[in-house]
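Let me give you the structure first, and then I'll get to my questions.
One protein chain omitted, others in place.
So, chain A:
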Amino acid sequence: MMSRRTDPRDPTLRLVTELLSAVPHGKRRFSLAVLLASMASGASVALLGLAAWLISRAAEMPPVLFLQSAAVGVRFFGISRGVFRYVERLVGHDVALRMQSALRIRVYDKLAATTLIGRRRGDLLTRVVADVSAIQDLVVRVIIPALAASLVIVGTTAMLARFAPAAALVLLVTAVLAGVVLPLLAQRASRAADLAALPTRGALADGVRELSRTTGDLVAYGAQDRVLVDLLAIDDTLRRQEARAAWVRGIATAAQVVAAGVAVVAALAIGGPAVVSGDLHPRLLAVIVLTPLALHEVFGAFAAAAQTWTRSRAALARIADVLDADPVGTGDVTSSEDPAPGLEFDGVSVGWPGSVVIQQGLDFRVDPGERVALVGPSGVGKTTVAATAMGLIPPLAGTLRRANRVGYLAQDAHIFTTTVAENVRIGNRDATDEQVAAALHGAGLHLSPDRCIGEAGTTLSGGERRRLALARVLADERELLILDEPTEHLDTATARALMHDVWRAGEGRAVLVITHDPELVAQCDRVVRLS
């Protein structure tokens, strides 16, 4: 269904660079954030380094005047670290939020342009929402700190290399080790453990979902203990698998401390004899020994960053797949080029573009004032027929004519978090207050148009949601109504009351009902059976 265009570059990095260009002054904002972050980390390294120099110089008991500039420097770095960090966080979050906005709009555009009705989409839409936010984590917690740390490592090493090249080299090696190699290795190793735990986590989630959906049956039949024991066994397995991942992370943290130790001990072991031999000014010994202590502190959070890196890459790769997929169908319902009074299928084959034919040679018509039921076993593609009837996807063969204005009442119609009136206006943007009130009345819904839905617990019952969706359909003139399982999951009385109002609203229009409710089928003029 989704084809990926070939691009040699890593999809995540490609996405990041594209988004940076999409944000106004994106590259400038981003560079500023990296610069500020490196200045913040640099300040803490410089603070300890310069303080070490100040104390060494002071020990030579020079006139106090000679210490003034160093003292000002130490105080400056002491203040600037916090200030740089504060500004960096704001700039970094701002650019990350802008990138997220750009990505969200892209994803929205892409999904809006591809037909989603009738498509097997699983949890695509919920997942996309969560996946998109990975860009923020990636920018704020991985890319900016990593680039900033690289700058600080290079800067610090370059400074130290001027007095003690050997110690600087050791520092560079241990810094790369502690800042890059170890976090990535640990990530890879713990990822292997995490991957092994993945099926277990899946099994646990499935078990909990099953338990939650069947609680009544399990308890009624006294099976709760057995199920609980099974689930706790899965939990136990998961616990052992997660322990392995934690062990790896523990080793990595320990190795980072060792790397810092190597840098400090090496600096002392190299610097001490160098001072004795006169190759190093004694004043600088404290500088080269204490600087690594401060530098290595910068890497503490990098194990977490490596984890975020893998996680957000996976999320963004999924997003890249969505963005690269070719659009299917028209997305929005379009107007008919050759309008008919109702709906006419003439030898129509139905299926998703580029995929197999689901239904072949469909011949039926729905005239104004007629109710036609479309029935068939589940999985036979009834909603795909609806999508074709609405012109969302072209018929694969045959000719199809339909009325211009189609109303679609879906069992899973989304109710937006806004007022009742705004929800009705989804069906007709220009509806007046009177039209909204009339639509609500027609749908048998006695709610105030100004009531907000979804906030502070003001939720609607299943029947009310279905009626609100009906009001949307009634908010505008429609010649053809397509009802997709209108009574599914409603209790009998609610379903009957709803259908009473639906039939009244559909009087004089062509109505196609997709259903497997025998009671509904019995109320229709004709039945089209799919096999």
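Assume a contact is a pair of C-beta atoms (placed from the backbone, for glycine too) under 8 Å apart; a residue touches a chain by one contact, two chains touch by 3 or more; residues count from 1.
The definition used in the following text is that contacts and distances are computed from a predicted model.
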With one chain of the assembly withheld, which option in "Thiol reductant ABC exporter subunit CydD", "glycine dehydrogenase (aminomethyl-transferring)", "Membrane protein" or "ABC transporter ATP-binding protein/permease" matches that chain's UniProt protein name? "Thiol reductant ABC exporter subunit CydD"
Option from A:V154, A:A243, A:A314 or A:V357 whose C-beta touches the chain left out: A:A243
Among A:L20, A:A33 or A:L48, which one touches the chain that has been omitted from the display? A:L48
